[in-house]
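The following block contains the structure, expressed as structure tokens.
Not every chain of the complex is shown here; the ones you see sit where they belong.
Which chain is which? They are A and B, in the order written, and residues in each are numbered from 1.
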Amino acid sequence: MTGRLRVGVIGTGAMGSAHARTLAASVAGVELTAVHDLDADRAKALADEVGASAAPTPEALIAEVDAFVIASPDPTHVDLALAGVAAGRPMLCEKPLAVDADGARRVVDAEVAAGRRLVQVGFTRRYDPAFRELKAVVDAGDLGEVRIVHAVHRNATNSTSTDDATLVTGSMIHELDTLPWLLGDRLVAVRVESPVDRAFRDPQLATLRFGSGALATVEVFVNARYGYDVQTEIVGTAGTASLEPRSTVTTRRAGRAGTAVRDDFVAHFADGYRLELAAWAVAARAGTVDGPDAWDGYVANVAAAAGVRSLRSGEWEAVVPVERPALYETGR
Amino acid sequence: MTGRLRVGVIGTGAMGSAHARTLAASVAGVELTAVHDLDADRAKALADEVGASAAPTPEALIAEVDAFVIASPDPTHVDLALAGVAAGRPMLCEKPLAVDADGARRVVDAEVAAGRRLVQVGFTRRYDPAFRELKAVVDAGDLGEVRIVHAVHRNATNSTSTDDATLVTGSMIHELDTLPWLLGDRLVAVRVESPVDRAFRDPQLATLRFGSGALATVEVFVNARYGYDVQTEIVGTAGTASLEPRSTVTTRRAGRAGTAVRDDFVAHFADGYRLELAAWAVAARAGTVDGPDAWDGYVANVAAAAGVRSLRSGEWEAVVPVERPALYETGR
């Protein structure tokens, strides 16, 4: 296509609003023309702020744009993605692609039937400069063979999870995508345990096993109180690499030296979101996707399903390999 | 104005190329239409890369755009800024505004005569998120009254300075602008000394005195070899605040734990450059400037002139206060 890409955003909560503002201010070559939300007032307020119109329905929005972002509640993702595939519109769908593997599979099947990849899944960390540098260190072989990974994913307060399976399908799903990507390795089994024995089990401690044998520990804690914190350490036979905390200013006051730990994942990964949207926009103009696609979204949902089973069984649950359609073989 | 802002970039060296790429990819609402460089091949290559045309002369570029960036060699800044003022074009002029205070004064006088502020000076650190957070800590009063500042500004190798006065007028000028801004205080005297007694004195150690009495030490070292490093610690009566190094990944290998220190100020301040360009573009559409203006550029040049005198005398040199024209009273 020539000219600017007309884009829309469905869902104007915290994530959708952030994406809309980033598209309006920091992504070249796109024009944010429409937003939509079930809460029409909220959609209207955001539309006015960013100079877009508020579409009355998702269908109306899809009809009037070249490409769109899905940032509405998780259970709506699959139907919106299917609608986008039917309309031939490139999409950036927030993670998770679906709340279960079957839903994600329907999106994959629809793309295969259409013969096109149109859905990019919002695994933002693949665009985060720090995670990319970490991957570069692994890829360069500086660490030797990777043996163990330690990952931590904490939120100050649980804002979205309604049951503890959601910690796996909504939060841990980031690590279920990021760690195989970082290691270039396939996830073969997941085990999820918890130190608390109650209806809502938080924190959760997962162990992941990869095709190479490498093991990962993943702590997810959505009520960690002190702030938002994402840590990753990769341990290889020649050394280790870990992400630094993202502080910018150290203060020394009243007997303490330290930095702020905020509770805002949008700010924490602001660079990642911006770079993700920019790369998506470039790909969308070409009618395709960049980075994590529907297949990656499906694979993460399959792994999350194993995690949810393990949360109940307490045992290793296999991540059964599935055959990748030819559509998803290219561009990797 | 309505529609997109047509912008051009004069000077396609490291800084100008970086600005052009950022404008093309990461700033909304602008269209990079032209670049120019004395080296026509270099200009053409960049123009092709970013989808702009290569203007044959600065004058031609200025004529065809709505606003432009001056990133050509320092001695050309004044004439280009004067041309921009004459043409009524908003500009972002890389620091320093001029190589001496007289040159900067001519730009100020031209703006006063024109009755408009059109020149924004590229004191990028005012847009850097870390420096902004540091300023927020000072402004909030968390540190009590500021007494002392320790600043360090190191480059791995000297790429641009031809004599040691240039360390003051080209490198230290960042601190001469940033520290008064951080403290909300006026610089009253400068003293510059060096541990080496030779023609090209590097490193240099400056002491700054502010209106409140506060003192700052500023080390500038353009052949520090190990990398690019900018540090600032502010010491107040209730505590201190300092900038953290910008590492993202820590590796532990072969008996060492640590992070990379790169020699790339464009990468180091990438966020600042992008936010600076975005804010400038918004202001330029409104026909004005954002943040540091020609007056700030002139004041920094006056301070740098005192620094150069001190480099010769070894004594405190006063930064003589000058009366600020009414044009520069607004918007602060």
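As a convention for this text, a contact is a pair of C-beta atoms (placed from the backbone, for glycine too) under 8 Å apart; a residue touches a chain by one contact, two chains touch by 3 or more.
Just so you know, these numbers come straight off a predicted model, no measurement behind them.
Undergrad: All chains share one sequence and 2 are in place; how many are there in total?
TA: Full complex, one repeated sequence, 4 copies overall.
Going forward, only the chains that are shown with their structure count from here on.
Undergrad: Indicate the whole-number Å distance between the mean C-alpha point of subunit A and the mean C-alpha point of subunit B.
TA: Their C-alpha centroids are separated by 37 Å.
Undergrad: Please name which positions on subunit A make contact with subunit B in the complex.
TA: 23-28, 30, 129-130, 133-134, 137, 142-143, 238-244, 247-254, 259, 271, 274, 278
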